[in-house]
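The structure under discussion is supplied below as C-alpha cells; questions concerning it will follow.
Only a portion of the chains appears, each positioned as in the full assembly.
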Amino acid sequence: MALRSQTPDHIHPDDPTAEEVVRISCVRHTYEDGTSVHLCGLDFVAHRGKRVAVLGPNGAGKTTMLYHILGLLKPQEGAVSVFGVSPAEQWATIRRRVGVMLQNVDEQIISPTVGDDVAFSPRQYGLPETEVRERVNRVLKLLGIEELADRVPHNLSGGEKRKVALAGALVMDPELLVLDEPFEGLDPTSRQGLLDLLEHLSHERGMTVVLTTHDIDAVPEFADYAYVLAPGGTIALRGTPAEVFANAKVLADGNIKPPILAELFSRLRERDASAPEMALTIEDAAEALEGWKRRSLLPETPQ
Amino acid sequence: MSHIHIPDGVLPVWLWLGGWVVAAAIVWLASARSGGVDVRRKVPLVGVMAALMLVAMSSEIVPIAYHINLTVVAGVLLGPQLSIVAAFVVQVVLALLGHGGVTVIGLNTLMTASEMLFGWMLFRGLITVLGPRRVGLASGVATVVTLALATTMLVGLVAVSGVGAATVRETGALDPQNLTFAAPFSDSIFSVGLFSGGERSSSPAVPVRRFATIVYTLGPLGWLIEALVTAAVLSYIARVRPSLIFEGALTPARQALPGDEHGRH
Amino acid sequence: MDIAVVDRSAVSGNSTLHGAATGAKLIAFSLVLAAVVVSTNLFVVLTITIVLLAAVAALRLPARSMLPLAAYPAVFAAVFAFASAPDALAASLIIAKAVTAALASVTLMFTTPYPQVFAALQRVTPGLVGDTLLMTYRAIFILADKLGDLTRAVRLRSGLSTGHPVRAARATTRALGGLLLYSLDLAQREYDVLVLRGYSGRLRVALRPSRSRAADSAIIVVAFMLLCLAALWRIYWIRLISYSWILLAVALVGLGVALASRRRT
C-alpha cells in the first residue's frame, strides 16, 4: 500500500520522530458527474503540532481533500490515514480527536440555539452537564461570542455563524483541527484573533491544524508548512511558506498570487537591484527596508 | 382525519363531482385574490408546509392506524386563503401516491381546507382570549376541537353517501367488536375487482351509528397525539419566529429571547 | 435525496426521452397516471410498472438513483396498506399503485429539467397554485438536503449518544425544530432570489426542440395504450380477469429484451 512508501522527504524536517497525524497518498475521487480529483504527485503529510495550509485555485480539490480526511469520501484509489486508521472506515474511533469546520458553515449547524449547538458534542459524549457548561463558556469566550449564546444560529450574520461553527469544532479540545477556508467572512480583527488562537493552540497544546485558504497574506504568519494543489488536485509543491512563495512558476500555474509583501519586494528588486531579500511579515519587512535605506547611506561608495 | 381514503368508483357521482366543483371554485377564488406582493411572499412558506404535510400524511403510526396531519399548524401559519391552495396541492400529490382516488380530491381538499380554517379561527379566537403567551394551550385546544368537528363532518359524509363506514379511513378505526382494524377496501372495488363477483353496490357493512361510536371513542387518542405535536411545534415557532403566527391585531408585545433583552446596539 | 442528482440526469442525459418534447412527455405522464389511477387490477398495475422499468433499462437512465426514489413512497404505502388492507393482494395493489405513480413521476423528472415541467404546469394552473407547486417541489428537496446536512454534521461532530438515549432524543427533537425553521428561511430566500432575478409567478424557459417527432408520438401512443388496457380491464374485468397474466407476461418479455439489449452493448 502507498502508505508504506515513507520516502525520506516525508520525515519531519525538524524532528524525525514526530508523529504523522494525517497522510494522503495518491488518492483519486471521481464524482458522479465524471469530475475527477487526483490528489497525487507528493504525499500530503501533517505532523503533530504543526499548522499546515493547503493552497490552490478554485476547484482544485482542496475541499475534496479535506472530505477524505474526514471520512466523508472514501478513496477510490490510494490511501488516507488519520491517527493511523482509515477515516472512511473507522471515523467513529477517531472523531473525538478531530474538530471540523466546513466551507459552508450553514451545513454544520445542528441545534436551534448557539449554546446548544456548541454543547452538542460534549453532551453526546456524555460529559456531565456542569463540565459541558464550563467548556461551552470557555470556548465562546475564547472566540469572543459569549453574547451570542442564546441566539438562533441561522439568524446570525455570516461571520458570526463561522465563529459559532469554530466554537463547535474547538469545544472538545481536538488533537486535529480541520478547517475549510476559516478566514472567509471574518472581519480583519477576528481573522487576526483566529490566527493568534491557532498559533497558541498548536504551540501550547500540540494541536495539529490543517486548513485551506485563499488568504495568501495570512499564510506566512500562520503556517509551518504549505501545500499547493494544481488544478485537478495534483499536489505540486510543499514547503515552508518562504520556500513555497519563492517558487513563482508553480504558483502562477496554480492561480496563486504571491503575498503583497512578496510582490512589493520583487517590484523593488526590479527597480533597484540592491533592494533587500523578500520578507513576509510586516515586522521583518519594515526592518529590511529600513536597513536597506540605512546601508545605502553609510559607505558613500556602494555602487 | 383530514381526508378520506376512498378508491375511485365508490362514492356517488353527485357527491364527488359536487366536491370537485366547489373545491375548484374556492381554489380559483383563493388564487385569483393573490396578486398582492404580501401573499406572494408567503408562497415559500406554503411550499414548505405543503411538503411537510405530505411527509406527515403519508407516514402512518401503525398500532393505531393514525397519521399526523399538521393541518392546524399549517392553518395557523398560512391563514385562510393560502390554506386552500396548500390543501389542494397536498391532496393532488397524495392522490397520485395512491392515498385515495382522484375523484375524491375535491372532497378531500374541502375537508383538509376546512380543518385548516377551523384550526386557524379557533386558534385566533383562543389567543385573543388567553393572550399571546399561551400558544401551546391555545393550539392544543384548537386542535382537539377542530378534529372533533372534522370527525363529525366525516360521520355526516358517511351518512350522506351511504358508503360502508369501513371504506372510510379515520382516526383509530379499530373495530371493537372483532378487534380488527377497519378495512377500507374489504367492502369495495378492490377486493371485488380482484377476486370475486361483480361491482356490488356497496351496502353499508357497518351502520352509521356504530361507525360513529368507533370514531368518537377511539378518535380522541389520535386527537391527543396531534394536539401535543401541534402545541410543541407552534410554541417553538412562537418563541423564535413570532411573526409567522402573530400579525396585525395579534401582534404581541415584542418577545425577546432570553439573552437578547440587551440587544446589540 | 439530492436534487443535484435529479438535475444532473435531467440536463446531461441523452436518451430518447431526454430528447422528446416536454409537452409530449407531460401528456404521456398524465396518461400513465390515469392508467394507474383507474386500474384496480394488480396485474395491470404491475404491467405498467414493468413497462416503465423496461423504458428505464432500455434508455439507460440512472436506475441506481431513480429506483430508491420511486420506492420511497412504498415505505409509506406499505404502512398504510398494513394498517388498512384486508388481505395481502389488496395490500400489494396499494403499494404497487404508489410505486408506479412515483416511478412515472421520477422518470419524468429525471429526463426533463424541472423548470420545463413547471413552466408547462404553470401555464394550465391558476397563478398561486402553479407557484405553490413549484415551491413545494423545491421545498421537498430543501427539507431533504437539510436533513442530509444535519445527519452529516451529527456524524462529523460526535454522533448521537448511545449511552444516553434521553440526551440523544432531546437533541434530535431540537434539531428537527431548528430544521423546520431553517428550511422556512431557505425557501423564503430562494423565492426572494427568484423574484430578485425576474420571476413573477411564471417560469419562462427556452423551448427545447424535440429531437424526433416520431419518438414523441411513440411515447404518447404507448402511454395511451396503457390507459386503454387499464380501462378495458376495469370495465370488462369479469371477462378479462382470467387473461390478466398475459399482459404481465408480455411486459416481462419486454423487460427481458430491454435488459438483454442493454447488456450486449
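Assorted remarks:
A, B and C are the chain letters, set down in written order, and residue numbers restart from 1 in every chain.
Following the convention adopted for this analysis, a residue touches a chain if its C-beta (ideal position, glycine included) is under 8 Å from a C-beta of that chain, and two chains touch if they have at least 3 such contacts.
Just so we're clear, the structure is a prediction, and the values are computed from it rather than from any experiment.
In terms of the labels on screen, the copy numbers for the complete complex are A x2, B x1, C x1.
Following the convention adopted for this analysis, only the chains that are shown with their structure count from here on.
Greatest centre-to-centre distance from chain C is found for A, with centres as Cα means. Measuring from the average of all protein CA coordinates, the nearest chain centre is that of C. The leading chain pair by number of C-beta pairs in contact is B-C. Rounded to whole angstrom, the centroid-to-centroid distance between chain A and chain C, based on C-alpha atoms, equals 43 Å. In terms of their C-alpha centroids, the spacing between chain A and chain B amounts to 52 Å. Centre-to-centre spacing of chain B and chain C amounts to 24 Å, using the average Cα coordinate of each chain.
Of all residues in chain C, those touching 2 or more other chains are 177, 181, listed in ascending order. Multi-chain contact residues of chain A (touching two or more other chains): 112, 152. Interface residues of chain C, counted against chain A in their complex, comprise 5, 8, 12, 149-150, 152-161, 163-164, 167-168, 171, 174-175, 177-178, 181-182, 185. Those residues of chain C that touch chain B in the complex are listed here as 33, 36-38, 40-42, 73, 75-77, 79-80, 82-87, 89-90, 93-94, 97-98, 101-102, 105, 126-129, 131-140, 142-143, 177, 180-181, 183-184, 187-188, 190-192, 195, 201, 234, 237-238, 241. Remark: chain A residues 32-33, 70, 72, 91-92, 95-96, 100, 106-112, 116, 120-121, 123-126, 152-154, 168, 172 touch chain C in the complex.
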